[in-house]
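Heads up, one of the protein chains got dropped from this complex, but the rest are sitting where they should.
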Amino acid sequence: MKPDSAAACAGSAARPASTAETAEALRRSVARQFRRSLHIRTLDTGSCAACEQEIRLLAAPHYDLHRLGFFFTPAPRHADLLMVTGPMIRAFDIAARKTYEAMPGPKLVVATGACALGGVYQPDAFTHGGIGETLPVDVWIPGCPPSPLALLQGLLVAVDRLAEKVQDLTFIRSGGHR
Amino acid sequence: MTPLPLMYGAAAAWALAALAVLAGGASRPGIRAGCVMSGLGGAAALAGGVSSLLSGNSRVVTAGGSVVVGSLQLQATSLAGVFVALLGLVAVATAAFVPRYHEPGRATGLYLAVYNLALLASLAVLAAGGVVTFLVAWETMALLCYLLILRRPRRDDVAGGAFWFLALSETGFVLIVAAFVILAAKTHSMQLDVIAARAHLVPGAWRDTAYLLALTGFGFKAGLVPLHVWLPEAHPVAPADGSAFLSGLVVKLGVYGIALFAFRLLPAGPAWRGILTMAAGAATAAIGILYALNERDIKRFLAYSTIENIGIIVTAFGAAMTFWAYGQRLLWAFLLLAGLYHVANHGSYKTLLFLEAGVIEHATGTRDMDRLGGLAHRMPRASVITFAGTLGIAALPPLNGFVSEWLIFQGLFQGFRTGSHLVAILIVLAAATLGLTAGLAIYAFVRGYGIPFLGMPRTRRAAAASEAGQPVAGPALLAVACVALAVGAPVVLTALARAMRTVTGVALRPVLLPGNLTVIPAHTKFSGFSPTYLTVFLLAVLAVPGLIYLAGRPRADSLIVPVWDGGLVTFKPRMQYSAMTFSAPTRVTFDALYRPTVSVRRASDDPAGRSGPVHYESQATPVFERYLYRPVIRVFEWLADFIRPIQSGDVNLYLFYVFAAVLVAYLLGAL
Amino acid sequence: MTALQQDPGLPGLLSLLGHDAPAGDGPVVTVSLAAADLETAVRRLSAAPGARLADVFGSGGNPAIDGDPVIVRMVWGLDSDRRYLITESVIEGDRYPALSDIVPAAFAEECEIYEQFGIRPAGGKPLNRVALPPQAGPDFPRLGRAPAEQPADVHAPHVVGGQAFEFPFGPVRQAGVESLYYGLVTSGEEVVDLYLLTWHKHRGVEWRMRGRTPREALFQVERAEGLGAVGSGWAFAAATETALQVQPPDQALRTRAIALELERLYNHAAATAALCQSTGLAVGQAAAEIALERLLRLNAATFGHRYLFGVIDIGGTRSGPDAAALRRELPGAYGELRRAADALLGTNSFLDRLEATGILTPEAARRLGLVGPVARATGLAVDARADHPAEPYAGHPPVVATGEGGDVLARFRVMLAEAAESVRLIGDLLEAGAGPGRADLPDDVISRTGPSGNTGRTGLGWAESSRGEALAWVSLDDGGRITRARLRPASVRNWRGFDDACRSQNVFTDIPIIEASFWLTVAGTSR
Partner (left out) sequence: MALWFLRGLRRGVITTRYPARADDSATALPTPPAFRPEALTRELADRLCLVCPSWALTRNGDVLFFDAGACTACGRCREMAPEAVTTSGEFELAATNPAHLVKRIPLLGEGSS
């Protein structure tokens, strides 16, 4: 996440804008606190409702994220992780800020879906074109919409139970192999 | 010092106060002086009441007198002692309240003079030792109260409210006169002592008739349903101290009248008399609180809650009479004691609440709960004092209302001692009704305190409210009295019990244990508790969370964020519960009683294009006014049409009427 | 005004409007009306039993061009006549006849036109804020000119008399649902009024589409309402194809239809799950979600996307169905839904919550111009597949399921019946042969370059999405770029029936049930 946005964001989980290593170490220590049980609050900042459907399905029998110690909560007061979908409509800024500030620290923010990652909408008068500049994002989950499996992986990465994979991917297929 | 002289002192002080405010009512010092006098009088009355409690009935003092009207007879009795003391308390508190509340002016001077004379008249009622004295004083008191209510005759509803009071009061007066005449005729005496002594000579039928007449007559003043309609009309239009006096004392005079007949003049009576009284009381209590729940005007709300409390007291009296009929003298005396204690308690906190209602009205310009809100932050003193009164009237420990209601319940729960199953069931039914009433009362006063004082201000006036320059001393004194009456209950009750012995002849003393500050209702093996220790215990319990907080305060820095509102842009005052919506469940549950008529209007109610604000009104049908009083009023209007012809307005004609009337009177005398 | 007893048919209507019979036999007839005649014409049309107001929208009014007039178009569904009638009226100045006084269903669109083009209906009726947020000033991007003054939130009721108060709910509601604010005006017990604020999610999709080629725009259209991607996409593609006079190959049309029916299937399964959740029947929810997940996987297996994004393309489809996978998986997946539904219909504690909940009368539905299962549950047989049959539905007519009572249960039953019908249709369409296919478009449409200028190539497209009739209207310049595109998903119309359904109720806790039975998206209505 961008350090400036961290500074800009009041009450964000203690995250000094210092070197990358310390930030990374801090992230891991925070994530470790959430390993066993984590409560998720979702926030729709202008999605097309497909991301919401996939998130709802996380609790469905096929995926059942409760078995991994994740739970949904309607109250940001009880939430440790904010799952944000949509391109962050400007008209929604107040609600988004209030929701984030209502969460007790330490807290994680997961940007969910291509809109939230700046894919579908460019910044303009209607939207910020991605949530990065409004909220301090910890984990980014691509996909339009991200399938429940992708969401599961993202959540597990967020709490440091899975290693991030995309960093090592090249998206290059040389020659015909594989 | 004997009580009567103290009362003379009080009377004199009030007379002087009346003169002082008449003379200097236009200036603040004048009003102050009058109030000081009035307060001194109150103190004297308080002392007189207490001393008459301690010293029992004094002998009758007779002064002047003539063949026609009889003589002025005064007597300090322990039954009246409680009321006299209450009168003193109310007078002192009001005296402390008035100077900051009223603007100087001739009208104010007149009003205060009338008020002081009303105090005087009430004292005379309580100190009356003879029938004539009693009746004259009573009528004077009623007329003076009428003038009190008429403080601002030009405002809407004032004349109407005052007229309701006068009309019902006069109707009651006729019945009271009848009751006294029956007793006087049957006992050949105009002196209350003698009447009480010879009451057993009166034939049963006449005794019951007299009692029923008295119950109804005084019921009008006390506000027994359905004779209560003047209270919600008169209280809102009178000034704060005026309505405080009405609720704090005047209605209590009605109770005194009932007690006078039930316990002093005609103690012996059949069970149905008591059961009837009890039923009337229970019905009054329940209906009173239910109507209170449907009121937004603070003063109307308080007026209805007065009706409820009167109901509780009368229920206690009725149960007591029932127990007498079944030979349970101990419970008889005990319930009388409990009832009188509730009189004192209600007098203190209801006066407090009415005075504070006046403070709120001055600070915000409205009595409508739904235009208030958030006053706790803007008027901290008023909110603390009101909270004490609210705890008291909601009968929550450790305040005094709880003690007296607990005593009354303990008395009722022993209905089984009557031996008669039917009566036992009836008494338990009454207890159940009071239980419902008590529950609703808590509901009503959570609302009555929460809506104006908590939450966000609903109007600009409420947001700008300030209690600077508002009276404090009077209500504060009453709050102290409430606490004292709760913590000191065992002592007070012991004193009361000793005093009542002169009325009941039953010694309750051994079953009240002042030694270890415990109250035991009548029978040792039934139950008992100590208000004092309860208070201490509750305070300790309340202290625990505070200690825990202090001990376990988080070391890490905590994050203070606003209340979670679902991400609204702004949380608006219109988004909080209002008084009427808070009590909506009762309106739905008891709609048979309210018969609400609902209307929803808005600029455009087209399903496709709804727009504009919603007007939602739900009006309860005024059942008694519409179905009981309106027909009566019609009849009277119809009769008035016949009488009109003899009203020509010609002076000579009226002189002739007078001459004729006197002639008839002499002829009757001659026969 | 002349109230007609029997359906006059199109020629009759046109003669009423002072036009002669249509040239040719196209499914869409466009007539232009002078602003002066607009009121009388609308009166006559609304009085005609066969005519249903489907949409009202504006175009033109370019702030750059001084005095550029706004063109108000009304789309009427002449359902019995199997045709759409579009009336075009050029509005000079900033006033036009108040349509909603005659056809209440036009009110929301009047508000929208005021917001976007700054012209308001005569009569000074208070207009509600629809799409643009409160902070949208005069320089906020719009389709036309900014209105003289901001539309106030006159929707928001002030509590008068203190006997009712507003129970605020949202915009951030329970986890896993879209952002939506509703103000619940209640007397403490009964629901006095309920109003929605949806501008939290307005992304200005129609505004974005201007100047784009249809293909680029289609990407936005599919993501305007993700749970209705095929419906909106098809409507938009059809509109463009009409504008470009392109005819997609039949097998591509059948492929679209299969995708559309699959979309209907998974949406109705999702609605079933939501109904169970709102009634607290966790086991039923699990069963329905199993069916839902299997249907979504079926979508992925058949078209390569769980929500069928990217199936539709201008002039055809981008991917064909994997017929084998479809034949193999569909019976099982649908069987799940069927079994769950049967069990639900046998669970009284569930049905009791649905019966007589959120009732809508046919009158209200017609008056509000509701569409889809919500309208059909009240007994109105409104279904674009049957009323305006285009290929492939002309060859494979669906059996329109209607209910009675208009309560939640009726909606639920209608959805189940439609699911069954969808499975049948998919079977037929597969038999008839479906596959990818795409008609060639004029080159200029594909490239981003090309001259600009308006030759008025316009077209109307429609599809019966799972929520009801979805409409789209486009006008292209001769560079093939979009000058104005109108999207009207079914959610736009059906939300306005929601508060009526809630007002028929006295219990708050029924509102989530009603919302689930409507199964609308906020994204669709505030696109």
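So that you can tell them apart, the chains are marked A, B and C in the order they are listed, and the count of residues begins at 1 in each.
Heads up, the rule we're going with is that contacts are C-beta pairs under 8 Å (C-beta built on N, C-alpha and C of every residue); 3 or more make two chains touch, one makes a residue touch a chain.
Note that the structure is predicted; figures quoted are calculated from it, not measured.
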Inset, instruction - Please identify which of the visible chains the hidden chain touches across the whole complex. - result: A, C
Legend entry - Hidden partner chain, touching residue among A:Ile40, A:Ala96, A:Ala114 or A:Leu135: A:Ala114
Legend entry - Hidden-chain contact residue, picked from the options C:Leu14, C:Val90 or C:Ala343: C:Ala343
Legend entry - Hidden partner chain, touching residue among C:Pro248, C:Gly284, C:Gly320 or C:Pro392: C:Gly284
Inset, instruction - Go through subunit A and note every residue touching the omitted chain. - result: 1, 27, 61-64, 67, 114, 117-120, 122, 132, 137-144, 146-147, 149-150, 152-154, 156-158, 161-162, 164-167, 169-175
Legend entry - Where the missing chain touches subunit C, by residue: 216, 219, 283-284, 286-287, 290, 297, 300-301, 304-306, 309-310, 318, 339, 343, 346-347, 448
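Just so it is clear, only the chains that are shown with their structure count from here on.
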Legend entry - Chain contact topology (line, ring, star, complete or other): complete
Inset, instruction - Name the chain whose C-alpha centroid is farthest from the C-alpha centroid of subunit C. - result: B
Legend entry - Whole-Å gap between the CA centroids of subunit A and subunit C: 31
Inset, instruction - Identify all positions of subunit B at which a residue touches two or more other chains, and write them in rising order. - result: 565-569
Inset, instruction - Going through subunit C residue by residue, note those that touch at least 2 other chains and give them in order. - result: 134, 171-173, 179
Inset, instruction - Please give the residue numbers of subunit B that touch subunit A in the complex, ascending. - result: 559, 561-562, 564-569
Inset, instruction - Within their complex, state which residues of subunit A touch subunit C. - result: 40-57, 59-63, 72-74, 76, 86-87, 89-92, 95, 98-99, 115, 120-121, 124-127, 144-145, 147
Inset, instruction - Note which residues of subunit A are touching subunit B in the complex, please. - result: 11, 75-77, 94-96, 98-99, 101-102, 104-105
